[in-house]
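For reference, the structure I am asking about is given below.
A single protein chain has been omitted; all remaining protein chains appear in their positions.
Chain lettering (A and B) follows the sequence in which the chains are written, and residue indices restart at 1 in each chain.
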Amino acid sequence: MAAYLTRRIFKGLLTIFASVTITFFILRLMPADPVALVVDPKMGLEAQAAMKAKFGLDKPILEQYAIFIGNLIQGDMGVSFKTRQPVMAVIQEKMPWTLLLLIIVVTLSLLVGIPVGVRAAKRPNKGFDRFVSLLTMFSISIFIPFLSFAFLYLLAYYLKLLPTGGAYTPPPADGLTYYKDVARHAVLPSLVLFINNVATIILYTRNSMQDVLKEDYIRTAYSKGWNEKYVTRVHGLKNALIPTITVTGLMISSLIGGAVMTETVFAWPGVGRLIYDSVSALDYPVLQGAFLILSATVVVTSILSDLIIAWLDPRIRLG
Amino acid sequence: MIESRTFREAFFRNRLAVLGLIGVVLIALTGILAPILREYPSGYGSELYNQPSAKYPLGSDSMGLDIFAEVIWGSRSSFYISLMAVAVASLIGIPAGLISGYYKGWIGEVIDGTVDIFLTLPTLPLMIIIAAVMGPSITNVAIVIGLLAWPSLARITRNATLKISEMQFIEAARSLGINSKAILFKHIFLNIAGPVLVNLTLVMATAVLAESGLSFLGLGDPTTWSWGTILKKAWDAGAIIDTPNPWWWWLSPSLFITLYVVCFNMLGTGINDTLNPKNRED
Partner (left out) sequence: MKEAYLKVKNLTKHFPISNSLFRRTGFVHAVNQVSFELYQSETLGIVGESGSGKSTLGRVIMKLIQPTAGEVIYKGKNIFNEPEATIRRDMQMVFQDPYASLNPRMKVGDAIAEPLLAHHIVTGRKEAREKVCDLLHTVGLQPEMYNNFPHEFSGGQRQRISIARALGMAPKLLVCDEAASALDVSVQAQILNLFNNLKNGMDLTYLFISHDLAVVKYISSRILIMYLGEVMELADTEELFSKPLHPYTQALISAIPEPSTRRRKERILLEGDIPSSINLPEGCKFQSRCFKAMPECVYTHPPLSEVAPQHYVRCLLYPNQAGG
């Protein structure tokens, strides 16, 4: 177990390092002069020189890379070209908004997706299962801006029920009114992401539940006289949820950074929108930082989901 | 394992697969015949924001251009991008998967480790950055999508290869002195073509989603019509939430994107069901 964890963490660090390295070199290929971007002409000459020296922007690219990695190890992700704030602060400001969406979407998807998947698995290829299959195929195939447009048109433009974008009505109100306002703003982006993600949960739960229900030990449980509800819940679900957990981990990783389009359409001030804005502004320290956070999330969630799976299924031994 | 003739019969008995195939063929034909069907929409038209009518079957946009023509030329771009992306992904992914599955030594480990790392990279943000670096051209966008699709293809090819290379006919071929290249690209490839094909249809589908996304975010090719570009223009013009509200502007390209993806997904599911008849229960 300890050996397994060490190996996983080592591999995880390697993945993060590779991801950071790849993005570093891709970003330096961007058609823009980083010196012109990082040095503010209003700054004093000394401050300009200090900044150049700190990022090593006058040095060859490999040396810049070494300085960058050195700074990173000391926890310094640099300064945003656009706002001159430390990258860490920029990301910290956006992260809660992304997390808010993430928690809503993951919770809803699991709450709806697992029961629907289980029910569809019980009677394969019958009415409910076919209906669910069709629905999931469409919701996986759908283009996020399309879904967003449809909701915006219906609920925001036509019925005028909900706000069209942003996370709150500026200036932010106080107390309960503020929370209500944020909740109203969160409805549409959450709904869009929920529809796109719940299908995956349903699909994986359904398929693995179907496989599990064919296993011998389920038949044994029936023959012991347990009723159907008990069998699916106690014997089936625990084993069937293993792929669901893996896919939930992947979903979390993709929501952290992949909600770019949803956050862009709804002007939601999260990490996805930050990535989009930073590309437009050629703000590559921020991009670099966002990527570091993203790959770290991917690594951590995948280790966590493997640990949960091992805990659920004693047949899987991590070693 | 099924022989090709019986595969064809089983495939055409699968309603879902046939429907998907028809859709795919129709869209491909529309794209190929675009120059015959409608003139390339450019410049300015005189009638802005026209509702769908006989002259403008899908309405006109803020520049007075025919949205029907835009959508047709958009399907041409979509099909081109899907094919290019699949070609790039296959060119890297299939040999990588075959080699890492067949040679289990260090070379296999290295390729597999690389695939592992690439699979954990956040795809869409990375695509955005690479697209920004490479500059907006339709071919560049296709290459970016292909470059980020190869790891999953490599993984699927590898898993199938691992299974097949354990089989006796591979050992038999070795004992007959058939060289490794022929074993890999003939004997093994013939037997893994099924799962690989299914994955390729998925790559085709996601390529269009990715292209539309990049175009929508303004990273596509502004000089070529694609469904994402139309949506981007509609969005920038406030066609969804502002008045006047030309709903037809964003609705038709959206429906085409969905149709395209659904058709490829149906085709993939159909092929998969045909290859594994055990999964069918009706």
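Note that in this section a residue touches a chain if its C-beta (ideal position, glycine included) is under 8 Å from a C-beta of that chain, and two chains touch if they have at least 3 such contacts.
Here the structure is a predicted model, which means the values were calculated and not measured.
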{"item": "From B:V18, B:A173 or B:L255, residue that would touch the chain that is not displayed", "value": "B:A173"}
{"item": "For subunit B, the residues touching the chain missing from this view", "value": "1, 3, 167-169, 171-179, 182, 187, 190-191"}
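In this section, only the chains that are shown with their structure count from here on.
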{"item": "Rounded Å distance between subunit A and subunit B, as computed from the means of their C-alpha atoms", "value": "23"}
{"item": "For the subunit A and subunit B complex, residues of the former touching the latter", "value": "11, 14-15, 18-19, 22-23, 26-27, 29-31, 124-125, 137-138, 140-146, 149-150, 152-153, 156-157, 164, 253-254, 256-258, 260-261, 264-265, 272, 275-276, 279-280, 287, 290-291, 294-295, 298-299, 302"}
{"item": "In the complex, subunit B residues that touch subunit A", "value": "116-117, 120-126, 128-130, 132-133, 135, 205, 209, 212-213, 216-219, 231, 235, 240-241, 245, 247, 250, 254-255, 257-258, 261-262, 265-266, 269, 281-282"}
